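Below you'll find the structure, written out as structure tokens, and then a few comments.
All protein chains but one are shown in place.
Right after this comes subunit A.
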Amino acid sequence: MADQNPLYQPPKLAERILSLCCKGRLLEEIEGDLFEYYQIEREERSKFRANINYWFHLLNFLRPFALKKLGQNSNTIIMYRSYLKFAWRGMMRQKLQTGFHLLGLILAFTVCGFIYLHVQYETSYDKHHQHADDIYRIAFMNSNPQTRTPHPMAQAMVNDFPEVKRAVTLSPIYGPGMTKQPVILTQDATNVTHEVAEGYFADTTFFDVFSYEPVFGNPKDALTKEWAVVLSESTAKRFFGEEDPIGQRLSFNGMVDLLEVAAVVKDAPKASHFRFNFMLSYVTLKTLPFNEPWLSWDDFGHFNYVQLQSGADAEALEAKIPGWVTTYLNWSGGDLEALQNGDDRFALQPIRDIHLHSNLLWELEANGSYTYLLIYGVSAIFILLISIINFVNLSTAKAAQRLKEIGVKKTLGANRREVFNQFMTEAFVTTFLALVLAVPAMIWLELPFNRLVDGNIEVQNLWTADAVLVLFGITVFTAIVSALYPSFYLNSFEAGSILRGLKLSKLGGSNIRNGLLAVQLVAAILMISGSLIIKNQIEFINSKDLGFEKENLMVMDISGEPFSNKIETLKTALAAVPGISGASAVSNVPGGQFNQHSFYLEAQPDVEVDSYEMFADENAAKVLGIDVLQGRMLDKAFAADSAGTAFVLNETAIKALGIEDVVGKPLVWAENDNKVKGTIVGVVKDFNYNSLHVPIRPLIMMVAENNYNYLVAKVSPQNLQATIVSAEKAFKEVMPEVDFSFRFLDGQIEDLYREEARTLRITIILSAISIFLACGGLLGIISIVIKQRVKEISIRKVLGASARQILWLVNFKYLLIALLSLALAVPISIYLMKDWLSSFTYQAGISPLVYGLTALGVVLLIGMTISAISMRVIRANPAQTLRTE
């Protein structure tokens, strides 16, 4: 053998790792084998391959048989064991404080987790579409911005703009007066009938633009066929169970076997700005003769979506629309001018923003609000802040008591790093324990939380990389910040000087502590005053005179086939029920959506007023409690009224017309091309038929027997149960085949403020938590501070100070901090809440009482907390406390 063959040196790092981890007894032979192996590999392969193989085999040795037994003779492990032991003993020694630490952190983590999930859900709307980032809805922004635009616009944009890739038009199935109308679908073969809401018409391109997963059939083909219907999976299950329903027929509102099931797709996720149950094609729609004007450029009556080429600039496209659209829109005069000078414009709304940022006329579903999301987020951060500050403040205050322990450790040979490690370990143990305990807490509270705030969160969604990372980051941050002071500052003293008796007063940090306390108080004050103001506003809304009487109004649905020609009979039958003082048939009820067209006085055709419309019978004013100011309410007795050529306007409509004495004046109501000529017969007082977020707009009322959707009955609050039972009996006599169902109008109106009510519930809970945590933290700090001042207090007592004087002495500083926090928080709160209130047209305003109450509450709570704790020390016999030296 060529004796001194040059040897190849395996990677040094790998050898180091092996010698670190491997059992000493096995190390030599393993190293030898690997070394020998490496020599062979290097002969045969490139250095790189050989290194990789070497690493692979080396890492393969990291198995139990070859690894060093941990803990038996490793210094590091022994030390960490002792740190853990000390941490555990420290926690057990002060169970109450540990419990409070944990509770505070668990609460904060849970709240943050929930709010994170909620925000995540609310911002996930329409994310599931493959092209979500390139799909925009066309909205028309005039003085009353609306979601609907003309049907031909969608495809015209595809034809004329290269950056528009695809477009689709859709429209919900509306009943008269723009109410989404449920349809009665029947499968005649098995006689299964369901009332199905959320039916839509859509262009053939629907499934190209929006992503839906097919279950049966081919949805794209389905939309090219006349009278073919695409069902959502859940709807298909209602009729056909698990079977493949393709080719089955369904009757549509009694029209036998009108529809053929051509495809079934998976239901859209809950986080969608619209969700259809069944869908027909515009191909079908276009075979119906009466739709002519509705499908033209004249009718802003369709939801249009465009999908741009990926990366196309939507803003640039938006800027091109005004110049382009006028070649199609046959507009002149003021409308054209408004479009050209930018007062009115077509906007492209990214679909992912619709849920949180769009709140226009005729939204497909009630959308969320970005502002509230912001409020939730800020509240969660406040709670977290308060909780972190608590933990930090209490840990640092407590650390001073452990100065002796540090001194002893240092004399026994602990160096600075070891003391540092100990404090860090303790902080990490507590925070991570809290994090781990927060998980079951969240799982346990998921259902109550969802119920309480009407939420859709699922805790399992927290197991995503970014959420885990955020919670982990917060935990590590909390631990490190809380351990910084003790591990650096306390650590900096010499063992000798500590044991000789370092003056506690020398220990700094109280300024920082007091500053953090102030931050906590500011956060708590913001939350308390904020929730009080939200509460005031909601109470204001609920008690505001809406211009009609919303209480005790029973609303029954009477739209659709079975009710035609029977409405009058039903009305009479219900009005005869004892306890019901009147019944009225209307197309829309306050709190719902209204359709909009325009009208003008025959004498001044250039003043055209956009106006909502409401079809109503002669009882409407009486039943709803609307005041008639001029003229009279509609009355069937007049031939013109029954013919729908008598109009009643509201005050705002009169103001928009700009003349005073309107009764008797001829008016033209322009339902697009259908110009209805008639006379104004009366004026009603303004009433808030929309939410109080928006001002009252012009309204025109007329009789139209075929357009009624609801029957409204005024019931007496006495004997309500009996009245409902007899109302049902009367209803069943006229309509035996229809189920009797009703709701109360005030409930529906409350729904308009659901988001507000939810925000109120959340902020009340969060402010309760925040004040609890802040007080708890204060309590902890004071009890530590008082302990340090026992001698001082005793000496003061000996020298003749009264309990009151001492109490004042102890309280003074903290009350000062509270006042300072108030001075800081109140302007911030006023600024923020003014901003929030501006989303309402009708505002309760900010009452100074709110801040008075908050201030009083905070000062009282602080004073009481401090006094309660210090009383024990103050009452103690000074001889007792002074003797210990």
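What we mean here is this: a contact is a pair of C-beta atoms (placed from the backbone, for glycine too) under 8 Å apart; a residue touches a chain by one contact, two chains touch by 3 or more; residues count from 1.
Please note the rule applied: contacts and distances are computed from a predicted model.
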{"item": "Chain excluded from display, named as in UniProt, from \"YbdD/YjiX family protein\", \"Multisubunit sodium/proton antiporter MrpD subunit\", \"DNA-binding transcriptional regulator, PadR family\" or \"Probable oxidoreductase, LLM family\"", "value": "\"DNA-binding transcriptional regulator, PadR family\""}
{"item": "Identified contact with the non-displayed chain, of A:A66, A:V859 or A:A876", "value": "A:A66"}
{"item": "Options A:F35, A:Y370, A:F638 or A:F744, residue touching the unrepresented chain", "value": "A:F35"}
{"item": "Residues belonging to subunit A that touch the chain removed from view", "value": "1, 3-5, 7, 26, 28-37, 39, 56-58, 60-63, 65-66"}
